[in-house]
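And now, chain A:
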Amino acid sequence: MALFDEIVLSQTDPRPMYQQIMGQVKQLVAVGDWAPGQQMPSIRQLAVALKISVITVKRAYLELEREGVIITRQGKGSSVAERTGLSRRPRREELRAHLVAAARLAKGLGLSPDDLTSQLLEIHNETTEDSR
Partner candidate 1 sequence: MITQALRLVRVEKAYPDFQLAGIDLELPEGSVMGLIGPNGAGKSTTMRILVGLVHQDRGEVFVLGRSMPSDQVAVKRDVGFVSEDMRLYAQASIRWHMDFVRSIHPNWDEAHALSLLQRFDLQPHHRVKGLSHGQRVKATLLLALAHRPRLLILDEPTVGLDPVARHEVLSELMDVLSDGDRSILFSSQNTQDVEQISDLITFIDRGRLIASQDKESYLDSWRRLRLEVPAAASIPDLKGVVYGRSHGALRVATTNRFEEGMTHAFERAGVTVQSVEPMTLEEIFLATVQLSRGISG
Partner candidate 2 sequence: MNIPMVKRLILKDFYLHRYPILGLALALPAAGIAPSVFGGETMWRQMGLTILNNALIYLIFFLPIATIMMERKNHTLPFVMSLPVSYKEYTASKLVGSSLVFAVTCCVIALALPVIVVRSEQLALGVLPLLGVMLGVYVVLFVLTLGVCLVTESFLWTMVLGLLSVVFAFLFFPLLESIPPHLIEHWTSDSIVWDSEVVTTLGLELLIAIGAITATFALQKRKKDFL
């Protein structure tokens, strides 16, 4: 049963399983592996294939639909939306999430915005030197 083996859930990923599914579906759509209009596996099919509960997959599909990534039609199942608004941005979103976390932490430590940016610049320069 190697169906849908594009999606792999990780035990060490701290995110809930439905978010892992969402993230991976979005990536598949963003890179074009799952083309616009393509039929999605049914909720039950995907649940059986991933060996996770139906309700978890259902949740992921509902959220994906809310975000406009997929479209669900009554009785026809779900398919990838024609216009998903997803470009090759998932990596960027990831970066942004890290920056948000860093900004929050800096605020908690009482760092000023200038302190934060100068530290970031310092780190940026260090890593560029390393890679030389």
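Here is the rule we go by: a contact is a pair of C-beta atoms (placed from the backbone, for glycine too) under 8 Å apart; a residue touches a chain by one contact, two chains touch by 3 or more; residues count from 1.
On the choice of candidates, all candidates are chains of the complex that A comes from, given by their letters.
All of these numbers come straight from a predicted model, not from anything done at the bench.
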**Q.** Touching chain, any copy counted, for chain A within the complex - options 1 or 2
**A.** 1
**Q.** Contact footprint of candidate 1 on chain A as seen in their complex
**A.** 1, 11, 14-18, 44-45, 47-48, 51-56, 59, 104-105, 107-108
